[in-house]
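Note that one protein chain of the assembly has been removed; the remaining protein chains are unaltered in position.
Chain IDs A and B follow the sequence of writing; residue 1 opens each chain.
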Amino acid sequence: MRFLSYLMSGLGLGSVYAIIALGYTMVYGIAKMLNFAHGDIIMIGAYVSFFALTRFGLPVLAAVPAAMAVCTVLGVLIERMAYKPLRQATSLSVLITAIGVSYFLQNAAQILWSSSTKVFPAVISNGALQLGELSISYLTLVTILTCVVVMVCLTLFINHTKTGSAMRACAEDKGAAMLMGINVNRIISLTFAIGSALAAIAAILLCASYPQVFPTLGSMPGIKAFTAAVFGGIGSIPGAFVGGLLLGIIEILSRAYISTQLSDAIVFGVLVVVLLIKPTGILGRKLSEKV
Amino acid sequence: MTKKKNLFQILVDDRHRARTISYTMVIAAYIIVEAMLRSGNLSNLFINLLVPVTCYMVAAIGLNLNVGVSGELNLGQAGFMAIGAFSGICLSGFFADTIPAVPRLMLAILFGALLTALMGFLIGIPVLKLQGDYLAIVTLAFGEIVKNLIMNLYVGFDRTGLKVSFVQQTFTLEEGGRILLNGPMGSTSTQKISTFTAGMILVIIALAIVYNLLYSRHGRAIMAARDNRIAAESVGISVSRTKMLAFVVSASLAGAAGVLYGLNYSTLIVSKFDFNTSILILVYVVLGGLGNINGTLIATVILFLLPEMLRSLQAYRMLIYAVILILIMLITNNQSLRAGLQSLRNRGKKDE
Partner (left out) sequence: MKKFFSKLLAAGVCTVMAVSLAACGGSGSSDSKPAETAAVEEEESTAIVIGCSGPLTGDAATYGVAVQNGANMAVDELNEKGGIQFKFVMEDDVNDAEKAVSAYGSLKDQGMQISLLTVTSTPAAAIAPTYQEEKTFALTPSASSPSVTFHDGVNQVDPFGNIFQMCFSDPGQGQGSAAYIATHPELGTKVAIIYKNDDNYSTGIYDTFKAQAAQDNLEIVYEGAFSGTANDFTVQLQAAQDKGADLVFLPIYYQPASLILNQANAMGYAPTFFGVDGMDGILTLEGFDTSLAEGVYLLTPFNADGQDDLTRTFTARYKMHYNETPNQFAADAYDCIFALAQACEAAGITNDMSNEEICQKLVEQFKTMEFTGLTGTGMVWDENGVVNKVPHAMVIKNGSYVGVDD
């Protein structure tokens, strides 16, 4: 029973990772870049929803779209200003730019909102669902549910809409997509918009579980979610989902049953092992070598 | 067939020009700094930056071999620095009373470099089976694993010898014993034996190693493997062996840099060598130009000093640093600017 309750909290944590990982994986799939500033978009989302909930007294259901709107605008803005001029540049140049953006957002947040920690208000009531002996907190339930809904919507969008197939085309071959009359720049902007909106949702879920808001809030979940995306196979949407959930479960279980001190080593150790067995992640596509 | 060249021609020879510039630059910088140091013209701020900047230079030269020359994105260079730093600290602490400072520093650097080379080899076996971004994430993972493991390592010694424990400190030390590495708290009261001169010598050694490797058969094999893996394999180059060579040399240079760094501070915690430090070194390498050793040296010096020179801006300095980073990337990758440079270059060629 104890095991099941750890499993549930692992799933809860994993759901948050999964939503963040979706942002990484979509951007990677389409723009072929590692967006290291993604974690800091989460941080901005957390601050926006914090202010919406406390200073402006908005209800949760209004704070979510507010945070999503701000993050979307910010994501697109960053893409236009910092990444778009680098379309032709090497992937390392883009990586460094993303790191620059990440530093910028963190330090801007510190100057704007001070470095002192703020406590995120409780957004979901503290109760728990009793299933026999097992009790699952509403928060965990909401988190897992949100993740599933996001996942389903995204899959439907990608597979069954015109824009979705345009995105898939871009991910496959940008040059060919352009020849087919797809506006590649618009698609990339849209990807950033969706990824950033997801980051805002992740921010609220993250802060609901761990109610603290501070300028470097996004870095660790960012790295973990990036790991999750690679774990599942970067570029693959179901991969990010599976990778996120697995990473959350492994993290909680290793902390519970092995060692709280060594959990990071175990999480990354499992990642190494998985990549050795499946070099492109659990659901990743096989790399084809072009001669 | 090429004619035989005299020494001067070899030095100014195109192929070796980068190397000549490197050595001249480092030696000139050393002489200038040393002269200023002796005449008391250096600010205290700058004096304290001399050793760390040489550490980062060595680590960055190593990383450039890995990222620039061999073409594998490595996000775990700080992990190798950590291995070097703490092995060096332990060795130096253990022999603190028996070996004088200078030979002890040399011994520690040698030991740290060899140990990291070995670790680099062991880590390289799984890592180099992967490619591209997957390889990058595994180096990140190893960096984090190394950090996490050292964080749980306790090392002490007394009359009866060296004592080591893991996760919990289980040993007790006799009277006169000293704890060298105290788990997450890192090392304390380390003797500071690193010097700027030692750092600069290490930079020269690192340059010599990397240039000799680059201009050798192995170096060309490494670059061939980077540019086209399959073509390289088809002409009989063992890609995995050449990549491993670059990886191990890069790791051991980071280890040597780590030793120098660790012995420059009386306390050091493992979390210093986290992902951010790896990224910091990567930024030096990318901004200096992939495969361009001189660029790496200059970029390291400038980017390391930049936040220090912006100190008067206080909280705004890292914001400015970030903006400068982004702007450099945008400007150096600007298409029209590049075209301009290209035409300049072409004109220069015609003149020759």
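In this text, a residue touches a chain if its C-beta (ideal position, glycine included) is under 8 Å from a C-beta of that chain, and two chains touch if they have at least 3 such contacts.
Note that this is a predicted model, so its numbers are computed, not measured.
**Student:** Out of B:Gly76, B:Gly93, B:Gly183 or B:Gly219, point to the residue that touches the absent chain in the complete complex.
**Tutor:** Only one listed residue reaches the unshown chain, and that is B:Gly183.
**Student:** May I ask which residue of A:Gln110, A:Ser165 or A:Asn185 touches the chain that does not appear here?
**Tutor:** A:Gln110
**Student:** Decide which residue listed in B:Met57, B:Leu268, B:Leu282 or B:Leu325 touches the omitted chain of the complex.
**Tutor:** B:Leu268
**Student:** Could you please point out the chain A residues that touch the chain left off the display?
**Tutor:** The missing chain touches chain A at positions 2, 5-6, 9, 13, 50, 54, 107, 110, 114-122, 126, 137, 139, 209-216, 220, 252, 255-256, 260-261.
**Student:** Residues on chain B that touch the omitted chain in the whole complex?
**Tutor:** Contact residues on chain B toward the absent chain are 14, 17-18, 21, 25, 28-29, 32-33, 36, 40-49, 52, 151, 179, 182-185, 188-189, 192, 261, 265-272, 289, 292, 294-295, 298, 301-302, 305, 308-312, 314-315, 317-318, 341-342, 344-345, 348.
In this text, only the chains that are shown with their structure count from here on.
**Student:** Centroid from C-alpha atoms only, then distance chain A to chain B, rounded to Å. What do you get?
**Tutor:** For chain A versus chain B, the centre distance works out to 32 Å.
**Student:** Flag every residue of chain A that touches chain B in the complex, lowest number first.
**Tutor:** 28, 34, 82, 85-86, 88-90, 92-97, 99-104, 106-108, 110-111, 223, 226-227, 230, 234, 259, 261-262, 264-265, 268-269, 271-272, 275-276, 279-281, 287, 289, 291
**Student:** Per the contact definition, I'd like the list of chain B residues that touch chain A in the complex.
**Tutor:** Contact set of chain B toward chain A: 67, 73, 126, 129-134, 136-138, 140-142, 144-145, 147-149, 151-152, 167, 229-230, 275, 279, 282-283, 286-287, 290, 315-316, 318-319, 321-323, 325-326, 329-330, 332-335.
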